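Inspection log for the structure reproduced underneath, given as structure tokens.
Every protein chain but one is kept in place in this view of the complex.
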Amino acid sequence: MLSKQDSLLNGKRDAPKARPAPLPWRNWLGVVPFFLFAFFFIALPSLTLLVGAFRDNAGKLTLQNFVGLFDPSILNAYWVTIKISLATAIGGGLLGFLMAYAVTVGKLPNSVRTSLMTFSGVASNFAGVPLAFAFIATLGRTGLVTLLLKNLLGINLYDQGFSLYSFWGLSLTYMFFQFPLMVLVITPALDGLKKDWSEAAANLGASQSLYWRKVALPILTPSILGAIILLFGNSFGAYATAYSLTGGFINLITIVIGSQIKGDIYYNPGLGYALAVGMIVVMSVMMAIYYMLRRRSERWLRK
Amino acid sequence: MRRKSFWSWVWIALGAIYFILPLYATFDFSLRAKKGVLSFLSYQNIFNDPNFWKTIEFSLVIAVFTIIASIILVVPTAYWIRLKLPQLRGMLEFISMLPFVVPAIVLVFGLIRVFSGAPFFLTNTFFGTDILLVAAYVVLALPYVFRSVDTGLASIDVVSLTEAAQSLGASWSTIMFKIIFPNLKVAILSSAFLTLATVIGEYTIASFMVGIKAFGPYMSLIGQNRTYESSSLAIISFMVTWGFMGLIQLFSRGKADSSSLSGAR
Partner (left out) sequence: MAFLSLSNISKVFGTTTAVENFNLEVEKGQFVSFLGPSGCGKTTTLRMIAGFELPTTGAITLDGEDITYKSPNQRNVGMVFQSYALFPNLTIGQNIGFGLEVRKYSAADAKARIDEMLELVHLEKHKDKYPYQLSGGQQQRIALARALAISPRVLLLDEPLSALDAKIRVELRLEIRRIQQTMGITTIYVTHDQEEALLLSDRVVVMSQGHIEQVGAPASIYNYPSTEFVAQFVGQLNLLPVTNVDMKNGTCKLAGQNVKFEPMPERKTSDELRLAIRPEELHIGTGEGRNALKGRVESVLFLGSVVRLRVDVGGIFFSADFFNERRITLPRSGDEVVISFPEHSCWLV
């Protein structure tokens, strides 16, 4: 710190270096309720499950529950859940992308775009019990489409081996909220494709397909991948739709967890904990990858 | 240019068919309760069922409390962090993303394990269970409520507004109620409607916590026994969701983005 004399001598008025003011504890008071809530209702339950996963029925530390994850029916449940999540993520991602493309780059009229956006908002929230009913009415044994195919084209779906209450039936049902989710997530990215880029590319002699191959798709790839991962996670954690449609018949991880809560069949709370923890781990990995991809794409689409 | 439009229309048409067909099929099915004739009999049965009204009322009340609790928790926190504690912002965002990592089925599992025994004993009373239900829904809605409020705060440059108000002599409550909340009307309304839409039809958490007191499990119960009525319920539920989404669009002037996503699967 310069003394007053020094400042005057130099003809300059250097202010003494300011120290940052200590944060009054009152500031923290304003955010305590929220963090308390987060602790009690998010952290505590998760931690309880985590701890419970490492304990057996007597309360002693054990890894037995995680070993139980390798039981064939559990492994099968993981396999089926992964399969359906992958299928609906990629399938939903593809058609969702094409629809979003149609109303952005594809330059369909604005009214179509607004309708698609609104409908996507509704459809992505329509999951669960009512969705299951809707698909039963469509593709169930006496569903509209089933009957249509039988009467008009002579094709008997159920004789052919199709069943709504199977893997493919459930996948088709899941698509109903996966497409719209994709549309909603990828549209901002498509909007971020600046018209200038396609014009610059054309100006330099590139055809439309070259532009897409070399510029647009590479720019969009992180967003598309991120969106598909989001869809995967969405499907992985879905419970209500699957339960309403198949009554627990299809072997999904969420269904198995549900049975543990209810106390059906195996009733092995330790296993339930392990499954829950496993699910948290999977979802965390998904979210982390999604976040990284989003940061990447934001960097390119920002300016 | 025309060639490009052709394929665009194809994709949209495919999507449209995929969406509209099930809805049409459900509606058609719901009209066939009376043999050989199209009628609204199944709807009448629903509306005449006292349980329908009871469960809707219950879920609505829960939803309202969820909205109030969410707003009270999120708005001041988001505001305060923007204003005074920007270093906590990352943590706030992280917490708001946590509900994605903990799907409903896992959340309800954990909540029951923690709160049904000592020292909370929440599940011993109806009131306690209802509180737990509201808490669970607040968690579920958190990502969307936070994103909505945060975007709203960003768009009104809340720091400058606060400083201006303070220089004019306003107290904290004046700032909160006369400046912050009014400017967040759109964000609050959108998140309110979204929460409403989510909570009313929610099944996973409701079925494990309160059973058929809530609308979601009620729908499921009807579905197990009465096919035509279940279709009507599906249509009613769809209409209600559409209504809320439409209201959101109305209030946010059609700015559709991923904030219209919710958490009931």
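The letters A and B name the chains in turn, as written, and every chain counts its residues from 1.
One rule holds in what follows: a contact is a pair of C-beta atoms (placed from the backbone, for glycine too) under 8 Å apart; a residue touches a chain by one contact, two chains touch by 3 or more.
Quick caveat, the model's predicted, so the values are computed rather than measured.
A.B. asks: Using the touch definition from the header, name the shown chains in contact with the chain that isn't displayed.
C.D. replies: The undisplayed chain, in the complete complex, is in contact with A.
A.B. asks: Taking the entire complex into account, which one of A:L50, A:L69, A:L149 or A:A206 touches the absent chain?
C.D. replies: Checking each option in A:L50, A:L69, A:L149 or A:A206, the one touching the absent chain turns out to be A:A206.
A.B. asks: Of A:R141, A:K214 or A:K262, which one is in contact with the hidden chain?
C.D. replies: Of the candidates A:R141, A:K214 or A:K262, A:K214 is in touch with the missing chain.
A.B. asks: Which residue, A:K83, A:R141 or A:R299, contacts the hidden chain when the whole complex is considered?
C.D. replies: Within the whole complex, the residue contacting the unshown chain is A:R299.
A.B. asks: Tell me, which residues in chain A touch the chain that this view leaves out?
C.D. replies: 194, 196-197, 199-207, 210, 214-215, 218-219, 299-303
Basically, only the chains that are shown with their structure count from here on.
A.B. asks: Looking at the complex, which residues from chain A come into contact with chain B?
C.D. replies: Touch residues, chain A against chain B: 23, 27-28, 30-31, 33-35, 37-38, 40-42, 44-46, 48-49, 52, 95, 98-99, 101-103, 106-108, 112, 114, 116-138, 143-145, 175-177, 179, 181, 184-185, 187-188, 233-234, 236-241, 243-244, 254, 257-258, 260-262, 272, 276, 279-280, 283-284, 287, 291.
A.B. asks: Hey, which residues of chain B end up touching chain A in the complex?
C.D. replies: Touching chain A: residues 1, 4-5, 7-9, 11-12, 14-15, 18-19, 21-26, 28-30, 72-74, 76-77, 80-81, 84-85, 88, 92, 95, 97-114, 135-136, 138-139, 194, 197-198, 201-204, 208, 216, 219-220, 223, 227, 230-231, 233-234, 237-238, 241-242, 245-246, 248-249, 254, 256-258, 260-262, 264-265 of chain B.
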